[in-house]
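Just dropping this structure here.
The complex is shown incomplete by one protein chain, all other protein chains being positioned as in the whole.
A and B are the chain letters, set down in written order, and residue numbers restart from 1 in every chain.
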Amino acid sequence: MLHSYEYLVTQLINGITLGAVYGLIAIGYTMVYGIIGMINFAHGEIFMIGAFISLITFVVLGIVGITWVPLAVLIALLAAMILTPVYGWTLERIAYRPLRRAPRLAPLITAIGMSIFLQNYVQLLQGARDKALHPVIVGGFEIMRRGDYTVSVSYLQILIVVLTVGLMAGFTLLINRTPLGRAQRACEQDLGMAALVGIDVNRTISLTFVMGSGLAAVAGLIFLLNYGVIDFFIGFLAGIKAFTAAVLGGIGSLPGAMLGGLLIGLIEALWSGYFSIEYKDVAVFGILVLVLIFRPTGLLGVPDIEKV
Amino acid sequence: MAVADEALAGPRPLNWRAILIEAALTAFVVFLLTIALVGADIVDFSDTVTVRPRLNDVIAAVIIAFLGRIVLVLLREGRNRIVLATMVPLALATFLILLGGSLGIGADLRHLLPFRDPVVCWIIDGAMIVFALRALWTMRRAVKVTLSDEAREARADRTAARVQRVARMIGPLIFVAALALPLTPLANRQILDIGTLVMTYIMLGWGLNVVVGLAGLLDLGYVAFYAVGAYSFALLAQFFGLGFWTCLPFAGLMSGTAGVLLGFPVLRLRGDYLAIVTLGFGEMVRLILNNWQSLTGGPNGISGVPRPTFFGLPLLPFVPEGHESFFTFFHIPFTPEARIVFLYYVILGLAMITNLFTMRIRRLPIGRAWEALREDEIACRSLGINPRNTKLTAFGIGAMFAGFAGSFFATRQGFISPESFTFIESAVILAIVVLGGFGSQLGVVFAAIILIGLPEFFRELQLYRMLAFGAAMVTIMIWRPAGLLAHREPTLKLFGAKSRGGAK
Partner (left out) sequence: MSALPVRDEPAVPELLPKGAPLLEVEHLTMRFGGLVAIDDVSFVAGAQSITAIIGPNGAGKTTVFNCLTGFYKPTVGRLTLHHASGDVLLERMEGYRIAKQAGVARTFQNIRLFPRMTVLENLIVAQHNHLMRASGFTFLGLFGYRGYRQAERDAIEFARAWLDKVGLAERADWEAGALPYGAQRRLEIARAMCIHPTLLCLDEPAAGLNPRESAELNSLLIEIRDREKIGVLLIEHDMGVVMEISDRIVVLDYGRKIAEGTPDQVRNDPTVIRAYLGEEEKDELPGEIARDLGAGPGERG
């Protein structure tokens, strides 16, 4: 069964779902890195907070009596996408903006500090145990079968792919066609010059964080719907893997983040499916190390020439 | 450059409308932040999940944010008297109610407090006291002086320099105090345990200081070398029956080698990337230790790790026929405390060796090369310094000391498992180095006492310990990006006495 075509397709579908989550989070990493040149270490926690807010919304909706699934999912999506970016915005304002001119190590350490703070903040407020949600979107259809083994695609997975592709398309449009996108690209290239030509640099940076957080929030919602169980620690691992995805795709490159996310998701699913599930994280970390050693600019990134 | 402000001309009138809008916006942001996570407590029953509303806390948070913002604006505008007039009585009242609460008096007054959780109320109380102190401080200066970043850094550096000069006298005093502690009546088992724990972290901090403080390499996976040291010793003891002292150099050697091996491919990466890669390595080591059951026992770890002996004499109550124990040799009755005291002195010795080593090496060419590399790697290359080997040396030496500390950890517990070697440990050690001030020896000591020692005393604070860690890291970095006691003492001087001891 392990070597059947059907099993492969199952793993590929799993990988794509996982890849969507990582890709959405990776966009946040890559955008922030592109514009202010630092790794937002606490971004994984934003994803986790998005998952928690989604969960809370679902439960509250259940209590209030709104159970029609599409509406509930929509409301949860909106709630997550509105409330989570407030955390991202606050993060930037409190921990990163004051250190924009500080030596390189300082913002990284604040980021780690904020990451620890947010993890424990949620742990204190919501408890350390897992939180589970009953399956919200159920059902699917099978696409192939061999004997007893069926390969099915669930409605949830379809929703995830549609949602992710839609968001990424919309995002690309935003970056390439709107004034905000232009402002952001200008800031990425030369922050000082962008300020000199009249771009509100602070606002652009804040909006970058907000947008990245919004996407991470959606990733949180997807994670919650797909796996049904969350805890305050999911941000740590997902964060590192999404960062690996961003690096693999080429840090600073938006299509790179999406591509990287997909690849990491597939690699993780296939490794779990075919080799060993215990070491799947080791595999992903290994990729991070290998990419950074041999091709630090990633697949779609642009090499950096050192100017003396 | 200090710029005298308009305080000489009298404070400008307050624009209450703008202030209220500002406060309202802050309150709104806090509302958005808290409405979901604070307002709703997810409660998981066996078959259902539901939410317990905590809207009181949300309202309290919003109101406090509103008022707090106003106080901040008042401070900014120099209205110190109003601030004092409001903060002092409120702070005092809160303090008394909280104090009474913990002593068991006046429980009904607790309803006046904004939050149910006393720790949060203490934090708010602390904030009020800080506001009051700031108002007081500003009032004592005739002119409100706004310093530029540079001037503030320079002043903080002078303060740190002064502290370090004092520290050069305090340092030996602290050492003597630590030496004498077990002999004083103050020393009970708990104190000695805490002391041993604190000193382990001090040693780790000094080791990481070489990598992060001197060479400027951000290592987020330091715990991996700690683990390698611990497991090396445990495995050598398990398979070859070797004792602590025999294994100690091996553990250091293995960790050092691991440091060189892990460092080799990645040390040319720039700051942020290096940090993430080392974090990845740390996690990989932990995962491998957790899953390689046949070698490491997986999540169950390795138990039965031998305790250190006193020159070959075990500190055991019973020994087989024909062998001596420490107690029989010196004709002392067996006490369980003796072993604890012995462990205490072992780590004290190890830590002091680390200290002497790092202080010495800073004044050798390799130490200066580390600092130069931290300042400007390109310039180093142009002077013929091999950056890769220099970084590897720092990494390897730091790893070696982590290995020694790991062995000690294993022997102290008698048992190790991968659970003790998570990323949080790396973060804690990094926090100790950062808070103390990169490169500052004494800073590490104080930071370790505060971060490790204090929470052990206040057991109820355990839950908040990590929260405080994170907050402290952020606060210190924003306030003093170079660390609290960071002041670089030159390694040699042309004029004046050669600096003794370097940065303490």
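One rule holds for everything that comes next: a residue touches a chain if its C-beta (ideal position, glycine included) is under 8 Å from a C-beta of that chain, and two chains touch if they have at least 3 such contacts.
What you see is a predicted model, and the numbers here were worked out from it, not measured in a lab.
Trainee: Among the options B:Leu109, B:Ile129, B:Leu181 or B:Ile366, which residue touches the chain absent from this view?
Mentor: In the complete complex, the chain left out is touched by residue B:Ile366.
Trainee: Mind pulling the chain B residues that touch the left-out chain?
Mentor: 357, 360-361, 364-366, 368-369, 371-372, 375-376, 378-387, 393, 488, 490-496
The criterion applied here is as follows: only the chains that are shown with their structure count from here on.
Trainee: Can you check the complex and tell me which residues of chain A touch chain B?
Mentor: 38-39, 49, 52-53, 55-57, 59-60, 63, 79, 82-83, 86-87, 89-90, 94-95, 98-99, 101-110, 112-122, 124-127, 129-134, 236, 240, 243-244, 247, 278-279, 281-282, 285-286, 288-289, 292-293, 296, 306, 308
Trainee: For the complex, give me every residue of chain B touching chain A.
Mentor: The contact residues of chain B facing chain A are 29, 32-33, 35-38, 40-42, 44, 49-51, 149, 212, 216, 218, 220, 265-266, 269, 271-273, 275-277, 279-281, 283-284, 287-288, 290-291, 378, 423-424, 427, 430-431, 434, 438, 463-464, 466-467, 469-474, 477-478, 481-482.
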